[in-house]
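All protein chains but one are shown at their positions in the complex.
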Amino acid sequence: MSDVAVAEVGLFDRAWKRVSLLWRDMAATVGSPAADASWEGRMRACLEARGGEVSARARAAGLAQSYQTAPEAVDKLAFFQALASFDSDFKVVEAAMAAVSGAKDAASRAAAKAKLRQALEPPRLKLLTQFTTIPDGMKFLVDMRADLMRLMGQDPMLHALERDMRGLLANWFDLGFLELRRIDWSSPAALLEKLVGYEAVHKIRTWRDLKNRLDSDRRCYAFFHPRMPEEPLIFVEVALVQGLSGSVQKLLDEKAPVLDPRMADTAIFYSINNCQRGLDGISFGNSLIKRVVTLLAEEMRGLKTFSTLSPIPGFRRWLEEQKDAPDLLTEEESKSLAEAAGTPDGNAAIGLVLAARRPLSLPWIGKAEPVLTRLCARYLVLETGKDGRRARDPVGHFHLSNGARIERVNWRGDTSEKGLKESLGFMVNYLYDPMKIEDYHEAYVGEGSRAAPTSLRRLARGGR
Amino acid sequence: MSDVAVAEVGLFDRAWKRVSLLWRDMAATVGSPAADASWEGRMRACLEARGGEVSARARAAGLAQSYQTAPEAVDKLAFFQALASFDSDFKVVEAAMAAVSGAKDAASRAAAKAKLRQALEPPRLKLLTQFTTIPDGMKFLVDMRADLMRLMGQDPMLHALERDMRGLLANWFDLGFLELRRIDWSSPAALLEKLVGYEAVHKIRTWRDLKNRLDSDRRCYAFFHPRMPEEPLIFVEVALVQGLSGSVQKLLDEKAPVLDPRMADTAIFYSINNCQRGLDGISFGNSLIKRVVTLLAEEMRGLKTFSTLSPIPGFRRWLEEQKDAPDLLTEEESKSLAEAAGTPDGNAAIGLVLAARRPLSLPWIGKAEPVLTRLCARYLVLETGKDGRRARDPVGHFHLSNGARIERVNWRGDTSEKGLKESLGFMVNYLYDPMKIEDYHEAYVGEGSRAAPTSLRRLARGGR
Amino acid sequence: MSDVAVAEVGLFDRAWKRVSLLWRDMAATVGSPAADASWEGRMRACLEARGGEVSARARAAGLAQSYQTAPEAVDKLAFFQALASFDSDFKVVEAAMAAVSGAKDAASRAAAKAKLRQALEPPRLKLLTQFTTIPDGMKFLVDMRADLMRLMGQDPMLHALERDMRGLLANWFDLGFLELRRIDWSSPAALLEKLVGYEAVHKIRTWRDLKNRLDSDRRCYAFFHPRMPEEPLIFVEVALVQGLSGSVQKLLDEKAPVLDPRMADTAIFYSINNCQRGLDGISFGNSLIKRVVTLLAEEMRGLKTFSTLSPIPGFRRWLEEQKDAPDLLTEEESKSLAEAAGTPDGNAAIGLVLAARRPLSLPWIGKAEPVLTRLCARYLVLETGKDGRRARDPVGHFHLSNGARIERVNWRGDTSEKGLKESLGFMVNYLYDPMKIEDYHEAYVGEGSRAAPTSLRRLARGGR
Partner (left out) sequence: MSDVAVAEVGLFDRAWKRVSLLWRDMAATVGSPAADASWEGRMRACLEARGGEVSARARAAGLAQSYQTAPEAVDKLAFFQALASFDSDFKVVEAAMAAVSGAKDAASRAAAKAKLRQALEPPRLKLLTQFTTIPDGMKFLVDMRADLMRLMGQDPMLHALERDMRGLLANWFDLGFLELRRIDWSSPAALLEKLVGYEAVHKIRTWRDLKNRLDSDRRCYAFFHPRMPEEPLIFVEVALVQGLSGSVQKLLDEKAPVLDPRMADTAIFYSINNCQRGLDGISFGNSLIKRVVTLLAEEMRGLKTFSTLSPIPGFRRWLEEQKDAPDLLTEEESKSLAEAAGTPDGNAAIGLVLAARRPLSLPWIGKAEPVLTRLCARYLVLETGKDGRRARDPVGHFHLSNGARIERVNWRGDTSEKGLKESLGFMVNYLYDPMKIEDYHEAYVGEGSRAAPTSLRRLARGGR
């Protein structure tokens, strides 16, 4: 009971936070089931909307609070199961299906289909919508979906609920609602602290590291939603430089001199991070990159090149699968490598590289560099996933789908532990050329062909 | 062609308005159908999303512009017909219906229903969503629905499209998205000018009249949507007074002295207006009133009473229907009226009142007042619509549904031409008592019983 | 007493408005002289700062309130006389003067002068400063100076006080504190209403007229002070047009089509108004014009010409003085005019023009136009004030001092009653050429020479 009263206090928005005693009293008389009633009973009370929609939403706020303070995952699971049980009425659906089948003309069929759609709409959608009016209700829903995705493996009845939530959120987080904001050293510390938590590509170690990434030759942009104003949805970090960057360590070096941004000719997108697990499957990255390219191109006329500096998360795994393949290396490569490494053949040398704790310290690694570079180019330009068509590397697939081109492979691009573990330290630049984005996108999505400079393409094919 | 380029300029948001030549050039290469292609062809191009989602939305912007500048209603009708034709694929729906019917267990049935819902989702929804990213895209969609509602009588295939649009807008205009803002004399003139246009209950005649309505003993609140920040959705005008107000002319008198708002004990909601035709059927009024009651109660502890001063739009029409009914008047009333008016009976006197151009000027109108007041009370408290249950008066039905109570009937409440024409000058107070709203709502919605003071109830029943 | 408490409520800023009972009680114990004590007694209490500076300012707030509600001008006069009496101590000044005279070396003389300056600082300055912490205290001080300027003729002791106030205000309203803001139709109605009140050059008649002046081909800019955020100090109205405008009626025509501002090549400054009488003698106009020229030049690259369309307030008066001068007209002019008007000579015809109620309706006015135009040019380009050097026309003197050039004389430039009364309907364009402003300023201020095109200069000299 008391939680209803407390939730009531904060109902709707901040102005309402210090709600008068008048309305507190009303909340006490809402006659809602006690907080210890079953999930199902409390949900039914919300859906029945006794006392009107405003009261129903007050009850939903109480329900949300109980959910948030539910002690165990098992309680949340029970919550979701109760919620999933508010499905469409099968009898009504059957009747509506019959009407569709029996429709005589186009107009009556269209009407029957519309009715069927309505019949199929599960009541739980209405309850989910009631949560929007809680303060921070949108964040609550997003986090609830994240919980659901973690738990839904335990009950097949939850999958349809998850799909409902994704549908609702996709509607509310449509691009048309998002706000692009620049983040810099004048942004609220509370927001910057979140960036630190969300940055997963190249960890932010200290506030000094963070400040360096927000300096005058850097840019950081994020999408925000008007109902989650303090929560970034996705953000991208950009460095303004001269010429393509090939090393993320150099980019993040706090002691490197700051470039006058007016002298920059290239913008390097070196980290892009989704922040909300609960928005998985709702994609913002493509649009964010293009918005930022546009903004930068407009603000700084000197910028001519827009490129990423990207990790290659699947390179090592692929190479491990391939390391014994007889055609991995050309004869010449094999010979030269074997000689340098003192192994029976080149494949064995590759094996040594893969096995080494610090591969870049191998004395003959210099000899291996051209071979590894070629293999990396092959992996990026030619290797496909199971469908035999899309790029095997997931990051590569993302940028190629967006209309980017594979531009350059960088040896010693990321010498961090993570970089070595994933890709033997290689990184790659994907280049966004505004004039070609459409064509590249079509070519890749339509025919699976990947854009890359001829030289890189030739390299990938072993020089042929 | 050229309109695509122009729309592109304003794409997404204001920051993007001065988009660089870079992207203009891209727009030119979008390869979209020319602006003179058929509506259907251009819609298909948007839906196919050639060149990626960002390009598709650029094309949708071009399409929107063509729609807005379409010269004739007939073009818009064709637009809607083309749009409606992007319906769900019937074969896919049939297969999905079969899967639902054939499902063996609960889990597979739930999954099949979810798939059927998806199969039923018409592609035109996706296109409608693409319009959100245009600048002022939300207003565009709202106005488009207003157009559609005007035109859909001409083609039964448009009804399902209208339902789709309502569903989308209901989602986007959910209460959780709305912002309550106070409007006063410091608000932008452009916004105030819109109020003047939208006020339909008691017309605002001059800027001086408007300023008077925003004075320190007045309040005006509106709901706004974050993607239509300069467009009120609904607004309410409130007067802070001492005791219940019974005359709107007194409330709007520009020469009346201004009350120190701290002395007020009563808030009178004297005008509430929906502003967007395209949001018909999506209800904000109930929630707005309750939010404003809460705000005011908190801000001004002296306020004890929250009431409307409302028109009675259906009173005259009802009375005209009843004017010959033998039991309209009690014997006593009939006699006294006939005597005063010099008519054969009371009903004839009522007929004279209804026929008079200036009924309040009839010399014997004073005699008629108690009778008319009783009839008005009867109309409000007892008369029902066709369903034999809900209040016949539409404004009455709205407030009773919200949990208000019929408090007082006011003779000479609105002596304007409109007031006399609708209700012979009567107005009514509906009282919102925060402690009773739930109960009254339930009693009315559940059992059709209307809250009113005993005396008024007795009056309505003819003193019995 | 009670007014102190009330003033206390609003002390310092808005956050403090709802100050707690705690501090109200304190105010009650301030022990300040009662509100009915003499002005002098209450001022002394403020200056003594009993209880600390914060308490002193609370007392000053009470004093300010008493001033504002003082019933009669005579009370305000008494207030100023009391205030003026808090002058520097003559004995201290005498001693300090002696120290200056007796100083032996540069350093001690500098020190002695600094001490003398301090000795001369009248205590009333401190009290004036205490008023700044009242809410709207800055506006209070500005209005107080306006009062003082009206009243100071009645007592010579008030002149020094007025000079003190000007000095203080000049410091606080230094250019470095002012904010330039654009005013448009989205500005608060309360602000726009003030514009209507302050516009004195070309009266704003209706809200429609006002809206027309803020349309997309118009600009309005004003200076604001951070402590008077809702009060414009000075504002300028600009029209964006093609070519120089010569008629203010055309500029203000509400029915004239709106120009796409990107097509404009000329910005016409057609009205500039000081808003605060209490800031007389502190000049903002020069700076405002130059700031706006800069802003516009940057925003709209198409603008090439920046010019005023200005009234000529002294033309008629000058012409009346000259109307009998034998050398007013050339022989040819005199003959032609006399013939047209049927008068003995041209001077008599000029007399008729000056005497006519509607001079532009005289049937032979067309004949008079070239003569009047020449006389107007002569008035502007050659006529001087009493010092024999500065331009006789005050508006002309203002713009010439700012570095503008007399560009063109416009017949029928302002056909309003005021325009005819002041200048027989003539207006003039003063042109601001950013490349020449410095030189023109120097030439005018240094040598009294006025910039004008050769043709205009020749015309002014009677064609010689």
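Chains here go by letter, A, B and C, matching the order in which they are written, and residues are numbered from 1 within each.
Keep in mind that, in the parts below, contacts are C-beta pairs under 8 Å (C-beta built on N, C-alpha and C of every residue); 3 or more make two chains touch, one makes a residue touch a chain.
Fair warning: this is a prediction, and the values are worked out from it, not measured in the lab.
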item	value
Visible contact partners (per top-of-document touch definition) of the missing chain	A, C
Contacting the left-out chain in the complete assembly, out of C:R44, C:K250, C:R291 or C:R457	C:R291
Contact residue for the chain not shown (choose from C:R44, C:K418, C:H441 or C:R458)	C:H441
Hidden partner interface residues of chain A, rising order	185-193, 207, 211, 230
On chain C, residues whose C-beta touches the chain left out of the figure	12-13, 15-16, 18-20, 22-23, 25-26, 29-31, 50-55, 57, 84, 87-88, 90, 93-94, 97, 100-101, 106-107, 109-111, 113-114, 116-117, 120-121, 129, 131-134, 137-138, 156-157, 159-160, 163-164, 168, 171-172, 174-177, 179-180, 226-227, 286-287, 290-291, 294-295, 297-298, 401-403, 434-435, 437-439, 441-442, 445
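By definition in this document, only the chains that are shown with their structure count from here on.
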item	value
Euclidean distance of C-alpha centroids - chain A vs chain B, Å	39
Distance between the centres, which are taken as Cα means, of chain C and chain B, whole angstrom	49
Where chain A touches two or more other chains, by residue	none
